[in-house]
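Left out: one protein chain. Kept in place: all the others.
Let's turn to chain A:
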C-alpha cells in the first residue's frame, strides 16, 4: 500500500469553542433548578391517565419528592416490622416452651422496674468471676438422699482416689448416692456446677420435682464450705445462678397453674390464684421449712421468695425480715455476708420498695463485724495460708452489693446515717471502701474531705489504704467535689499514693487519680503526677507489668487535653511514653495519640514543640513497621502519619517547610504512602510559591522551586509502585514546567519514558491480579496531552520526547493479541495534528512551546507529517493482520476509531486522505460489528460539519459514506 500523505486540518480553536458553546439562556430565578423540589401544580387531567404512578405526580400541591428508598417500603421498614411482630408475639408463646428463657426475659423486665440506673447483678457477675480465681484444687461433695450420708468406709481408701472418682461418676444423682469430686480445677468446677444446673432443668422437665429440690439443696450446701476461700465469691456466683434457675422454675410452674383459662396479669393479687396453685405453693414452703440445715433452708427459701405473692399479700414483707434475722445464725462471717447479699439481691428484685430489711441486713452485718478479726477466722486463714488483706477483699463484692441496694435512690439523710454508723465502728477500712464504691459519686464527692480524714484515721486492719484511695478516686472521677477543696484533696490523696510500695498497687491507684487531676487541674499538676508515676515505675522495669494501666493514663490525659502544644509542653509526657517499651504497646499508644491529634488539631501548626514530639511519635510508629507487618496495618499507620504531615505548615517560610519534608522523608522512608504524600506536599509548595510570586519567579524563588523539583526527582525512584512513580513523574514534570524549570521538566518526562518498559504486564489491584494495559493506556494518553506544551530540547532532535515515547511503546512487550500499541498510535495522531497548528490549544504561561520555537517552520511540519504517515502505516498494517486472523470485530472498532481521528484532525480536502477515510468507514462496517446508532450519529455529525464554512468538501465524503443495514 502506498504511503498515505498526511495533512493536518487547520484549526481555529477560538472559533470552534465559540460554536460549541451553547447559547446562554437566562434562567429565571425560581423557575427551574435541578435541585429544586419537584413542584407539580396542574396534574388533575394527566392524573386520570397515569393512576398515581409516582407520588410526586399524584400530589396536586407542592411537595418534596420522598426519598425513593423510603417510599418503596411503605411506611415501616421490614426489619422494624419483624421486631414489632415478635414483640407482640411474645406473650402468645406458650409458657411451657422454655421456662429459663422466659424467666430471663421476665427478669429483665423486673430489673427495669428498679430503674435503668441501677447496676444489675448480671454486670457484677462477670466481674466477680474474673476477679476471684484460684489455682488451688477444689472439690464438690454432694450427698443425695439422706442427710447422714454413709461415712467413707475405711476400705475405700485402698482404692485410689482417681478410680473412686470415676466410679462415682458412673452413679447418677440417684437417691442415696454420694458424689465427691476431688481435684477439680477452677474451670472444671464451673463446668460441674453448670452440669448440675442442666440436670436441675432436666429433672424439672421430667417432673422429678423432689430430685430438683435435692440438687438445689446440695448446691446451696456447698456454700457453707469455705475451703479454698479465695474462690468463694466466684463459687457464690455460680451457685446462686442455680438458685435463680430454681426460683424461676417454681414460680413459672405455679404461675402456669393459674393461667387457665387466661394467663395471670403481671399485677395479679392473691384472689386471682386458684386453690390448687395455692396448695402447691404452700407445699413448697412446708417442704423447704423442714430442710435440716440452716444455709440451704435460707437460700432455697430466698430463691422462691417471689412465690409468696401467690399466697398472701404481706408474705414477702414478713418473710424478708425473718430471713434477715435467721442469717444471724450463720457463724462464718464471710458466708453470712454473702447470704445477706443474696437476700438483698432477691429482695430488690422481688420487692424493690421494701428498703427496711436491706438496712437491717447492713446493720446486722455491722453488728457481726468484730467476728472478722476473731479467733476462728484467724485460724482458718492460717490453715489456708491466706493473708488478711486478701481475705478482706473477698468481702467487698458482697458488701458493695448490699450498699448499692441501700444507696439506690436513697434519701441523703439515710446515707449520712449509714456513714455515721460506719464511723462508729472504728472506721473500718473495708466498710469505708464499700461505702465509697456503693454510694452515689456526688454524695462521696461532696464529702471528699471527710472521707480523706476517715481514710487517714481508719485502722488499716489489713485492708490496704491504696484501695481506699482508689475507690475514692473512682467516685471523684465521676462527680466533682467542691471547688475550694480540690487541691487539698489531690495533695492529701497523692501523699498516700506516692508512699505505696508495690508498683502494681501504686499504678492501679495512680491510674484512677489521673482522671481527677486531668479534670480539674492544669498541665503543671498532671506533669507532676506523670513524673511521680515515672519515678515509681522505672525501678526494676516495673512498667512492664503495668502497660494496660499506663495506657489508660495516656487515654485519660488525651480525653482532657486536646491542645497539643500544652500536652507536649509537659516535660514528663515524652519520658512517660518512653516507658512503653514493648513494641506493640508503644505503637498502640502512639496510634491513640495520633488519632486524637488528627481529630482535634484543627489548625495548621508550626509549633516546634508539637512538631518535635509528633515526629518522635510518628517515627516510633514508622519504626515498628517490618517485613511481618500486615498490609492493613501499614496502611493505617501511613494514614495517621499523613494526617500529621498535612497539619504541618510553616506559612510563608517555604524553605523551612521543604527542609521539614526532607527530614520527614528521611524519617518515614519505609512507608510509601507517606513518601507520596511528601512529594505532593513539595509539589504543592512549588505551586504555592508560584502563586505568591504571581507566576514570575525571582532568582531566589526560582532556585527554591528547582530545589523542590530536585526533591521530587530524587524521591520518586524510591517508590516501588510503578504507576505511582509514573504519575508522580508526570505530575512533578507539570509542576516543574509551570514553574519554568524546563530542564527539570524534561528530566522528569524523560525519566517517565525511560521506566515505561519496566511496567509489568499485570499488577495487583486490591489483592487481585489485573492486566496493567488499561492503566498504561490511560497514562500514555495523559502523557501525550502533556507533551503538547513541552518545548523541544535544543540539543536533541525535533519531537524528541514524542519519538522517545513512541519508540518505547513500540518496544514494549504488549500482551499477545492486544491492540493497545495501535491504540497508542491512534491517540498520538491528534497530538501530532495539534502540534502542527499555528496556535496551540493550550499553553503554559511564561513557557514557550514549540509553536513559538518553530513558528510554523515547514521543516517542522513535514517532520510531523512524516511521523503521522509512519503511524498510519503501522496502524493500517495492523488492520490488515487483524483481517487475516479472526479479528474482524477488533478490526472494525479500530478502523472506526482511526476514521474518527481522520475526520477530526485530518485535512479531508486531500483526496487520498478522504479516500482513506471512506475505506476505513467501509472496513468498519464490513462485518456488521458496528453499532448502527453510533454510525448514524457520526453521519449526522459529518453532515453538520459540512455546513460549516471551509468544510464544504465534507459533503462529498458524506455522499460516499453509506450506511449498511443489518438485514
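We adopt the following convention: a residue touches a chain if its C-beta (ideal position, glycine included) is under 8 Å from a C-beta of that chain, and two chains touch if they have at least 3 such contacts; residues count from 1.
FYI, contacts and distances are computed from a predicted model.
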{"item": "Omitted chain (choose from \"Vacuolar protein sorting-associated protein 26C\", \"Myelin protein P0\", \"BRCA1-A complex subunit Abraxas 1\" or \"Non-structural maintenance of chromosomes element 4\") - UniProt protein name", "value": "\"Vacuolar protein sorting-associated protein 26C\""}
{"item": "Touching the absent chain when the full complex is considered, from A:229, A:295 or A:806", "value": "A:295"}
{"item": "Option touching the unshown chain, where A:12, A:227, A:276 or A:754 are the choices", "value": "A:276"}
{"item": "Identified contact with the non-displayed chain, of A:129, A:190, A:311 or A:326", "value": "A:326"}
{"item": "Footprint left on chain A by the chain that the document does not show", "value": "224, 274-276, 278-279, 282, 285-286, 289-290, 292-295, 297, 322, 325-326, 328-332, 335, 367-368, 370-371, 374-376"}
